[in-house]
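Heads up, one of the protein chains got dropped from this complex, but the rest are sitting where they should.
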Amino acid sequence: MLLHGLDFSLPEGSLTWLQGGNGTGKTSLLRCLCGLGEAEAGDIFWQGEPVARDPVRFHQELLYLGHKPGLKSELSIAENLGFFRRLRGLPVIDPEPVLEQLGLARYAGQYVGSLSAGQQRKVMLARLLLEPARLWILDEPLVALDHESRDWLAATMMAFREEGGIILYTSHQPLDQVRPDQQIAIQEATP
Amino acid sequence: MSFTSFADFLAMGGYAPYVWTCYGATLLTLAVIVAGLRRQKKKLMETIRLQHPERQAVAPGRIVVKQTAEDS
Amino acid sequence: MWLWFSRLGSPKWFYELAGRWLPWTWALTVLLFVAGSALALLFSPPDYQQGETVRIMYLHVPAAFLSMACYLTMAIASVIALVWRMKMAFAVARSCAPIGAAMTALALFTGAVWGKPIWGTWWEWDARLTSELVLLFLYLGYIALHESISEQSQADRAAAVLAIVGVVNLPIIHFSVDWWNTLHQGASISRLQKPAIDASMLWPLFTMLAAFFAFFAASLMSRVRNEILKREAASRWVKALVKA
Partner (left out) sequence: MRLAALLRREIAIAGRNKAAILIPLVFFVLVTSLFPFAVSPDADQLALLAPGVIWVAALLATLLSLEHFYQGDYLDGSLEQLLLTTGSPALLALAKSIGHWLLTGLPLVLVAPMLGLLLHLPLDAQVAMVLTLLLGTPALCLIGAIGMCLTLGINRNGILVSLLILPLYIPVLIFGSSGVQAASLGLPYDGQLALLAAIFILALVLAPVAAGHALKISTS
C-alpha cells in the first residue's frame, strides 16, 4: 500500500496544491482520483455521489493533464484539440483565440510531432480553456513552461476558481502568483 | 493378481516400454512439481530474509491536510 | 458461510490452516498413489483388445481430467479475485497454472505413448489430444503473461482476465477441434476411445483419480502458501515467520 490516511475534500471554487517529494505517490494519488488507478480501499465521491456508480458523469466534468501530453504527433494541433472536443460530444470550435494567448497561433496547422516538448505542453494546457470541466487535476503542469506561460496558467487558474471550478495540482514549488486555498502534503513515512 | 511371475509383470505383455515410460513420466512430473514447490519456497525465504534486515519495506506515506490561508 | 468465506480471504489465516492440513494431505496422496498403482498394475485385468497398454489409461485419464479441472479452478479463482478483489483468490489462480501445465503435458505424453501401439505413430491429431495441446498453450500463455508484468497486482489482474477469456474459449475450441477432427478423419479410425470399462477397471481408475486430486490439493495448498509469502512479504507476520 502506497498511501493511507486519505481523507480530504475539494470544496467548490478552490485551488489545492498537492506537495510531496519525488516518488511519494503524488502521481498515483492523482491517477486514482481520476479513476485510472485502482484504489485498494475507500471511495471517491463527486458532488456527494460515489464515482463508481456513474463514472461517465464524473469523467465528463473532469480534465486530467498528466506527464505525457496525450497528443497524436501525426495530427495537427487543431485536429488534436478538435478530437478532444468531439470525444466529449461537443461541436469543434476554432482553437485560434486560445492558441493566440499561448503564442502558438502560427502553429495551429502544424503537426504536433514537429513541435518542441515545451510547445506540446502548451497545446495540452490549451485544453483547459477549450474543454468545459468543473474539476481540473493537473500533474506537474509547470514543467518545461516559460515565464509567460506560467503567468497565463496562474491567471487561467484564478479565473476558473472564480467561476466555482475546482483545481488540484502537484508541483515541486508552488505557483507563486496564486495562493492555494488548501495544501496537502504527503509526509514521508519515518521508518 | 493378473501376473504369474515378476518377469511376466516386467514384460507387461510385450508392451513394457510403453507402460513403464508412462509410469516413469508420471513419477517424473509429480517429482518436478514437488521440487518446484520446494525450490520456490527456499528462494522466497531467502529473498524475504535478505530483504528483512537491511531495507525496511517502504511504509506508506501519511496524508496531512493543512488548511492554508482561509481569507482568499 | 459468509464468515468462512471472508475468513478465507485473510492470508495469514489460510497460511496457518493450510500448514496444519498439508502433512495429512501429502500422506493421503502417497497412500492413494500406492493403492492406485497396485490396483492399476497388479489387480486389474488386461483389456481384451489393447492388452496391457490399458494400464496407461489409469494415468492418462486422471491427468487429462485434472488438467481441465485445474484450469476451471484457475478461472473460478480469477472471477472471485476480480469481482471481490480478494488477494487470496489471485494467489490461488496463480498457483494453479504450473500444476495444470505439468498435468496437461503429462496427459499429452501419456496419450501419445498410449496411442503408439494403436495408431503406430507417436503423435496422432486425435480430437482429445489436440484439445489438450491447445490447453497447454493456454496455460503457457497465462504463465508468460503473469511473468512478463513486473508489478504484482497488475500481473495478477491481467492474468485473471486472460484466464476468464480462456475458459470462455475452451468449449468453443473443444467443439471446433472435435468438428475438425470428424471432418478430416471421419469417425472410422478408432479414436482414443476408452475401452468399455467393466467393474474391475473402475476401481483402479477412481483410486488413481483420487490420488491425482489429492496431489492437486496438496501441491496447490503448498503453492498458495508460497504465493502468500511472496505477496505478504512486507507484513509483520511474514517477517516474524522468516526470522523464526
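First chain written, first letter: the chains are A, B and C, and each begins at residue 1.
The definition used in the following text is that a residue touches a chain if its C-beta (ideal position, glycine included) is under 8 Å from a C-beta of that chain, and two chains touch if they have at least 3 such contacts.
Please read all numbers here as calculations on a predicted model, not as lab measurements.
Participant: Of the chains you can see, which ones touch the chain that is left out?
Facilitator: Touch partners of the hidden chain, whole complex considered, are A, C.
Participant: Can you tell me which of A:Leu36, A:Ala52 or A:Ala159 touches the chain that was removed from the display?
Facilitator: Touching the chain that is not displayed is residue A:Leu36.
Participant: Thinking of the whole complex, not just what is shown, which of C:Cys70, C:Ala97, C:Ala112 or C:Val177 touches the missing chain?
Facilitator: Of all options in C:Cys70, C:Ala97, C:Ala112 or C:Val177, contact with the hidden chain holds for C:Val177.
Participant: Considering the complete complex, identify which of C:Ile76, C:Leu145, C:Ala217 or C:Leu241 is in touch with the unshown chain.
Facilitator: C:Leu145
Participant: By the contact criterion defined above, which parts of chain A meet the unshown chain? Give residue numbers in ascending order.
Facilitator: 31, 34-38, 55-56, 59-60, 62, 64, 66-75, 79, 83-84, 86-89, 111
Participant: Tell me where the left-out chain touches chain C, residue by residue.
Facilitator: Chain C touches the missing chain through residues 82, 134, 137-138, 140-141, 144-145, 148-149, 154, 157-158, 161-162, 164-166, 168-169, 172-173, 175-177, 179-180, 183.
The definition used in the following text is that only the chains that are shown with their structure count from here on.
Participant: Which chain is most remote from chain A in terms of Cα centres?
Facilitator: Measuring from the centre of chain A, the most distant chain centre belongs to C.
Participant: How many angstrom lie between the CA centroids of chain B and chain C, rounded to a whole number?
Facilitator: Here chain B and chain C have centroids separated by 14 Å.
Participant: Would you mind pulling out the distance in Å between where the CA atoms of chain A average out and where those of chain B do?
Facilitator: 46
Participant: Going by the contact rule at the top, pick out the chain B residues touching chain C in the complex.
Facilitator: So the residues of chain B touching chain C come out as 1-3, 9, 12-15, 18-19, 21-23, 25-26, 29-30, 32-34, 36-37, 40-41, 44-45, 47-49, 51-52, 57.
Participant: How about chain C: which of its residues touch chain B in the complex?
Facilitator: Against chain B, the touching part of chain C is residues 37, 41-46, 51-53, 55-56, 59-60, 63, 98-99, 102-103, 105-106, 109-110, 113-114, 116-117, 215, 219, 222-223, 225-226, 229-230, 233-234, 238-239, 242-243.
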